[in-house]
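With one protein chain withheld, the remaining protein chains of the complex are depicted in position.
Then we have subunit A:
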Amino acid sequence: MLHGSGVGRGAAIGPVVRVAPAPVAPEREEAPADPAEAAERTVAAFDAVAAGLRRQAETSEGPAVAVLQATAQMAQDRALRKQTVARIEGGEPPVAALDAVVGGFVDMFTKAGGMLAERVTDLRSVRDRVAAELLGVPAPGVPELTGPSVIVAEDLAPADTAALDLRHVVAIVTELGGTTSHTAIIAAQRAIPCVVGVAGALDLAEGTVVAVDAAAGTVEVDPSEDVAHGFAERDRVARTLAEDTSPGRTADGVPVALLANIGTAADAARAGAGSAVEGVGLFRTEVLFLDRATAPTREEQAEVYAEVLRSFAGRKVVVRTLDAGADKPLAFATQPDEENPALGVRGYRLVRTVPELLDTQLAALADAQAATGEHPWVMAPMVSTPVEARDFAAAARRHGLTTVGVMVEVPAAALRAEAILAEVDFVSMGTNDLAQYVMATDRLRGELSDLLDRWQPAVLDLVAATARAGAAAGKPAGVCGESAADPVMAVVLAGLGVTSLSMSAGAVPLVRYALAQHTAAQAADVALAALAASSAPEAYAAACRALRPEVATVLGL
């Protein structure tokens, strides 16, 4: 039995499919005994990679063909080969020589920016394939899935998840990463059971049948029939709860809107079907911008925004403007040389370097509003000061957008929430980034995930302060981080006075159930119990003890 941090509450059984990581140069790669032979072997590796890519291009369709052909041409590049061979003939170990030469081109391309910078991914992919060939390890990347699969990887880059055929993915297990990593967010969004930070995951052999339990945070090899029965029973209870589509409220009728987090028009179509959610609390527009050489045009954006608004006609849709930077770099916006991107020019701060991005986005949103007659809410990410909030609100209103808010994810914004709410119509707390910044802990460092725990009392304090400011101003203060998806935390948030909870659609049924079982006063007591604790595990335990006992039983606590 392997242990890690679970994402969501789902469980599934299936065979392991491994995603091979990019091969690294061995720490003590030996200088070749026969440099001429090593150089020849390297040229053969380049040839094999180029031939493989061409074969792949021949059997592919659509835009993938051009990408594969261009990558094949890089693998054949004379300068790349000559420089690598020259270093090996000079006595350098092959993979180290390859890394040095590719590194030189990567630096040059990154500095040049624009169209060249976007070729860096292709260049790296050539490097990874040639290195794998030289080291005799499997080619990196995502294999083609033919049936139900449990994906096992060190960690998944956004590019890997984009290449995954999620229809066949029944569960995801990663050796690294925390519950707020990219992989975890995608898994939660698609309601795929996921366990991250699993020590020993990479030792699972291809094809081994494993039982992945996100609620327990476990991965069991060769599970018994009983485990399969238990999973089926949980699935049945979850389905029963999912049939309830009443609006979110406490037992005594205080409304707490239950909203969905989405990234694409397809997500919107899925989440908007039926009436399980009351709207969208977070539309992550950056998904539209990822893997692009240039920003999508105003027309293209307006079309996607209109499609999302139509999926939720008559319901609330909160659109977040571009949140690029840090772990979501964009070819046309990211500063390549930032040493500390999480603290750099990201989110709303891009208005300092590429103001036209925001302007185009707001114009496109106004176009979508005009085309559909729906009035989206709009908010900016990574706002730190009331002045930034005022500037953003003015820009949005200039475009004719009427309900304007900002994210509270920088501690400074939570501390000055009252002043910020004087400038805007609502705030939405991004608890993942709020935790990262108040705990001074990188979201991508799995080994520090205890510090990023959503139950850290300091994070709860900032949420409480922001919710109080919202109540005082009579303006909505919601939560759109993954905190909202945890049914126990949802009760705490409602008790703190949070007015809406936005989460992956799959998490809504249990949250709706947990809220409906507590009065507002009972929820406030649960919140007080959590706030009184001195550590994250204690806060969680205290909140669980304060829940109504029947709820704890249904949640399996």
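In this text, a residue touches a chain if its C-beta (ideal position, glycine included) is under 8 Å from a C-beta of that chain, and two chains touch if they have at least 3 such contacts; residues count from 1.
Basically, contacts and distances are computed from a predicted model.
Enquirer: UniProt name of the unshown chain, from "Phosphocarrier protein HPr", "PTS system galactitol-specific IIA component", "ATP-binding cassette domain-containing protein" or "RNA polymerase sigma-70 factor, ECF subfamily"?
Expert: From the choices "Phosphocarrier protein HPr", "PTS system galactitol-specific IIA component", "ATP-binding cassette domain-containing protein" or "RNA polymerase sigma-70 factor, ECF subfamily", the unshown chain carries the UniProt name "Phosphocarrier protein HPr".
Enquirer: Of the residues A:Ala12, A:Ala39, A:Leu53 or A:Leu80, I need the one that contacts the missing chain.
Expert: Counting the whole complex, the residue in contact with the absent chain is A:Leu80.
Enquirer: Looking beyond the chains shown, say which of A:Met108, A:Val137, A:Leu343 or A:Val387 touches the absent one.
Expert: Answer from the full complex: A:Met108 touches the omitted chain.
Enquirer: Which listed residue (A:Arg119, A:Arg190, A:Arg346 or A:His518) would be found touching the missing chain in the intact complex?
Expert: A:Arg119
Enquirer: Can you name the residues of subunit A that touch the chain not displayed here?
Expert: Against the left-out chain, subunit A lists 69-70, 73-74, 77-80, 105, 108-109, 112, 115-116, 119, 123.
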